[in-house]
Structures are given as structure tokens and as C-alpha cells.
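Below: one structure in C-alpha cells.
With one protein chain removed, the remaining protein chains of the complex are shown where they sit.
Chain lettering (A and B) follows the sequence in which the chains are written, and residue indices restart at 1 in each chain.
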Amino acid sequence: MPIQLKRLLILGLVLVSIFFVLKYLLTPESFGQYGHYRGNALVENATHDAKYVGSEACVECHEDIVEEKTEGFHNTLACENCHGPGYMHVLDSENELQMPDSREFCAKCHAYNRARPANAITQIDIEDHNPEEKCIECHYPHQP
Amino acid sequence: MNPQFEHLYHALSNVDGYIYPNEIELSWSLLIVLYPYITGLVAGAFILASLERVFNVKALKPTYVIALLTAFAFMLVATMPLIFHLGQPLRFYEIMITPHLTSAMAIFGFVYLWYLMVVLLLEIWFDYRADMVIWSGESKGVKKWLYKILSLGITDVSPEARRWDEKLGYIVTVIGIPSAFLLHGYVGFIFGSIKANPWWSTVMMPVIFLFSAMVSGIALVMLVFMAVNYIRKQKIDMLCLDTIAKYLFYIIIIDFTLESLDQIHRIYEAEESFEIISLLMSGKLFVTLLIFQVLLGMIIPLLTLGALQFYKPKEKIRQAIYFVTGILVLVGIFFMRWNVVIGGQLFSKSFYGFTSFKLALIGSEGFLAASIWLIIPFIILAFLLWLFPPWKKTQQDHSLVG
Partner (left out) sequence: MRNKEENLSRRRFIKKSGITVGSVLAASVIPSFNAVLFASEKPKGKGLWYGIAIDIEKCIGCGSCAKSCKIENDVPEEPFFFRSWVEQYTIKNDGSVEVVSPNGGIDGFTQTVPDDEIEKSFFVPKMCNHCYKSPCVQVCPVGATFESPDGVVLVDQTYCIGCKYCVQACPYGCRYIHPTTHVADKCTLCYHRLKKGLNPACMDNCPTTARISGDLNDPESELSKFIKTRNVYVLKPHLNTGSKLFYNALNQEVR
């Protein structure tokens, strides 16, 4: 074999070996466990705290309000939909939740919009229906 | 307002029609336009060099080494735009150690290294090895040691050894041709295989990319050849220059045909995305596509070079025409990449509207950064021409082999 080829092959072998050593050292340990990805990524994706705790958590302290709600039209409405995520409040009840009372808030669901299916929700003309007053003056939100 | 998002709020106010909310910002910008442009220049310059070596077009001999060194200089810079565009550039090595084989982008690391080390580097090495040994004997200091190391400590310059250099270099060139196709073809495939984007998704994409790469590479070598001769105050080999221009003309014809075929097919079939794409071409892409890419970058060079095949004016006029045509072609092919990359992201995948793009001046994806990536290869080339002067080589006759 000519000397050029010999030296080149040796150099090539050295470089390829370095590559495989690096590959072994740098590949993360859980890689390939379930597929072409880091198996630990599944755990990492599952390890976040839930911010919305669910209405069952509200029943423990606010049973009366929840009972009122189940008897009205807002029974399918989650508590946290209007009051915001409850995880801080569950940790320490000193942490207050949101108490939205503006017309714009109720209008988000109830203002007339042609795109809203008529049978899915009660709709009103937001500009016509008592425009000077807050909705909650007449409509108790937990049992509208 | 957070200044980080100022340009996005600006883009939001410039939305035309409806776009998916996440589409407001173009994720692939100027750096991704640059990468195919640079690898295209590399592949094209190499194909020109292989025309002389493998297909024995003797008239191109003066450009053989210059084409190789140009390809090498640009290849060294090619990865940089890619690394700088990554959201997490320090993790770039992952593409080499855990490549996901279903992704065309995953072969980037390997194709790039293969082409750089095995094809370009080896071919230049085989061509220069004997000369490096001779030069290491003649020079002193840093240069002497550079030559010694680069020739891997081999000192054999016998005719037998030189015949082996020839033979091995020839084999590398032959392997290099499909490697060049792979190097630039896979970039075209990266775009052509995205079924979500109808501007990109076409079977022709790798082929169009390849032939436009050849056009730009040949034009680049032509300009470098003219520049090197001008700087060295040498009389230029007109037969060589005319031959380069002839091949440039042939390849432009093929490239033009392929791109026209793609458009004709799109217009004829007029499938779902046709309306939004027509609006794109006649609206936001009018200047960069129809004026810069097609008219200036293809039609005018085609007509000019075509006319020169039949009527040959004086040398000086031909040189001036070649120079201007070379620049037009290089600019035109740059805009071809621009229109593919940027154009493909300007319209919404909902086909209901357009977002907008404003080129930044500073920043990693800005005009200044892109200019730097395009200037550096020329600096490298100048260094390479100093270290490996083609005009000081001992004569090699490539027809000894094959």
C-alpha cells in the first residue's frame, strides 16, 4: 500500500474512534428507553404543579356555595373559570382569588354573537340590556 | 411594552387576512437563506472542478485548483450560519450523537463532515501533497512547519508516489460528485419534504436546489478566476473563460427549465394553495422573485450568454460582460434562496392571509451578520492562495489516469 494511503487510513481510524468515544460520553443516559428520545423527558413533562385544582377542592370549605351552584344554570361552570386558578388559595386561604364583576366579564360568554350556537347559552344584547348597571346587581352568579 | 417584542407587535399590525397566531414571527430568517446559498456555492464550484478532472474538459484546467480552494474556503464557513441560528447553539453537537434518522436535517453533521474532510480536504491534499513536500524544503520558519505537518510527515515525491496521488485523487473526485449531489440535494429535500407548506413541498425541490447551486458555483469560480488574474496582473486565458461561460449558459438553461416546469405545473394543477401562492408571487414576492431572481438573475444572463455563443465581440468586452453576468447570477441565486425560505413563511398555512417580514440590520439574523459570513470565505480564500499558490505548483497532467 502506498504510504499516503497508510497514513491517511491511520488518521481516519483515529478520528472515527474519537467520534465514537465522544458519542458514548455525550449521549444522555435515558436516551432510547422508549424511542428516539430521552426517557427522562416523560417524567420531566409530568413534573409540573397543577394550577387549576378542580371544583372538588372548593367543596371542602365552600360547600354551601357549590350546592347553590348545582341548582342553577351555572352548574356545569367550573369555579376556577371565573375565579382563576385555585392552587395558591388552597395552599393558604389568605391568598385571595379573583372576583370578577364587570359587564365585560359576563359579556364574554353571554353577549349576543351570531357565531354562538343559540341553544348552547343564553344570549343578550349587551348594549341594550341595562347598560349602566353591573350584571351581578340583578343576577346572582352562583345561581343566576 | 417589552422591547423584545416590539417587532412582533409591528408585524401583528401588518398582518393581511388571517394567520395562525403562532405564525406571526418567521422562525427561519436570513441565516437559513445563507446556508443553502453557501453550500450551493461549494457544490457548484466542486462540480466545475470535477468537469476538468473526471470529464476531461481540458480548457478548464486553469480553474481546477482555484475551484477546489474556493469550495473549501466556503465550506469552512458553511456551518456558522446554522449554529448561530439555533435557539440553543451550545447543544449543536446533539445532531451528531443522536441523529434522528427520519429527519433530513439529521444527516447534516455527517454529510458536512464527509464532504469537508473526505472529499474536499483529501482531493486538495492529494493534489498538493508533492508540492507541499517540495515547498517545505524551500521555505523557512512557520511556513516550513505548516507544510511538513500538512503533508503528514511523508517526504516521498517519486514518480511512483505521484502516480498514486493522481489515482487516489481521481477516485476521490469521482466519489465527490454524488457527494456534492447529496450535500446540496439534502438541503433541497429539507424543504421539499415539508407537506405542510405547499410553496416548499415539491418533488423538484432537491433538483432545483442542485442546479441553481451549480449555476451559482460556476459563476463564483468564474469571478474568482477573473479576480485572481487581475490581481496578479496576468493575461487571462480566454479559452478557459469562454468555456466556463459556456457551461454556465448550459446549466442556467437547465435550471431555468426546471423552475419554469415547477411553476407551470403549479399553475396548471391549481390545487388548494394556488390562490394564496399567486397572491404571494404577485404581491410580497414581486420584486425579489420576478425582478431580482427571474429577470435579473436568469433571463438577462440567459439572453446575454446565449448571444455570446453566436457572436463573439472583442476580449475586453467579453470580459466585462462575463463579470456583470456573474454578479447578476450570484445575486439572482441568492434571491432564489430568499424567495424559497422567506416566501414560504410569509403566507399562513391556513391559506387565509399573510404575515410580514422586516430585515434587521444588527443582531445575529441581521444584514451585517450575513455580510460578515459572506466576506469571511474570501479572506480564507486569500489565505489559502497564499499558502497553496496554484501558479507555483509543479505541472501535473491529469490525463495520466483514466
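Just so we're on the same page, a residue touches a chain if its C-beta (ideal position, glycine included) is under 8 Å from a C-beta of that chain, and two chains touch if they have at least 3 such contacts.
Since this is a predicted model, take the numbers as computed values, not measurements.
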{"item": "Among A:L42, A:C61, A:M99 or A:C138, residue touching the chain not depicted", "value": "A:L42"}
{"item": "Listed residues A:M1, A:L25 or A:A50, member touching the removed chain", "value": "A:A50"}
{"item": "In chain A, positions touching the absent partner", "value": "28, 31, 34-38, 41-42, 44-52, 54, 76-78, 80-81, 84-85, 104, 107-109, 111-117, 120-121"}
{"item": "Where the unshown chain meets chain B, residue by residue", "value": "2, 4-5, 8, 12, 17-25, 27-28, 54-55, 85-89, 91-92, 94-95, 98-108, 174-175, 177-179, 181-182, 190, 193-197, 345, 348-353, 402"}
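Note that only the chains that are shown with their structure count from here on.
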{"item": "Between chain B and chain A, distance of the C-alpha-averaged centres to the nearest whole Å", "value": "45"}
{"item": "Chain A-touching residues of chain B, taken from the complex the two chains share", "value": "93, 96-98, 100-101, 117, 122, 126, 129, 152-154, 156, 160-161, 164-165, 168"}
{"item": "Contact footprint of chain B on chain A as seen in their complex", "value": "2-5, 7-8, 11, 15, 19, 22-23, 26-27, 31, 36"}
